[in-house]
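One structure coming up, written as structure tokens, with questions to follow.
The complex is shown incomplete by one protein chain, all other protein chains being positioned as in the whole.
Take a look at subunit A:
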Amino acid sequence: MAVAHSVPLVAGNAVTGLPHPPEPDDGEVARRFAAGDERALAWAYERWGPQLYGLAVRALGAGPDAEDVLQQSFVSAWNGRAGYRPDAGPLPAWLVGICRHRIADAWVRRERQRRESDAALSSARLQPTGDVDAGLDTAVTDRVLVIAELERLGQPQRGILELAFFEDLTHAQIAERTGIPLGTVKSHIRRSLERLRSRLEVDGAALHS
């Protein structure tokens, strides 16, 4: 005979395997986070902080920049929690999106510093400074634009691209995994790539001009 519990908490935790105390599941953490329960910020940090920090370290190298990105990501997520809707997707995916933005900001900051130090070097050598006013490094702006465009894509296009790129699935595997018809997956991929292309060609050109 099953005992009815008044508080439906999941016992145990996929991350820690610890039996005690009962841990809220990821969905419960997300709901409490959105509701402003302070414990949920600590839970979210316990569960996803190392993964976000790993992203930042991969993008920026270990050090103060990556630490700043992690700190800013959680602070903006907490301050902006009203913008998170638990019914629109998992909390960790939302946090990753915020973290990518902070990483993009850090890339731009670094690139600006690099140009400034190049400029200082050129003027010290009394060389022409034709490059000083040039736009940001193409690879950096491309990444910043792509991150912004990913956010604009909306679902299911963004999820399909994430499965293709971040999980390395083929379009057939994506269709199988999500239940979206094969032709629709192909069509979403095509449209999303074309959209990225226009964004890079149009806005990329504007940023470099």
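Keep this in mind: a contact is a pair of C-beta atoms (placed from the backbone, for glycine too) under 8 Å apart; a residue touches a chain by one contact, two chains touch by 3 or more; residues count from 1.
Criterion: contacts and distances are computed from a predicted model.
**Q** The chain that is not shown, which UniProt protein name from "Chemotaxis protein CheW", "Xanthine dehydrogenase family protein subunit M", "ABC transporter substrate-binding protein" or "N-terminal of MaoC-like dehydratase domain-containing protein" does it carry?
**A** So, among "Chemotaxis protein CheW", "Xanthine dehydrogenase family protein subunit M", "ABC transporter substrate-binding protein" or "N-terminal of MaoC-like dehydratase domain-containing protein", the name matching the hidden chain's UniProt entry is "ABC transporter substrate-binding protein".
**Q** In the complete complex, which positions of subunit A touch the hidden chain?
**A** Residues 13-18, 38-39, 41-43, 45-51, 53-63, 67, 70-71, 74-75, 78-79, 87-90, 92-93, 96, 100, 103, 107, 110-111, 113-114, 137, 139-140, 142-143, 146-147, 150, 154-168, 170-171, 177-178, 180-181, 183-184, 186-191, 193-200, 202 of subunit A touch the chain that is not shown.
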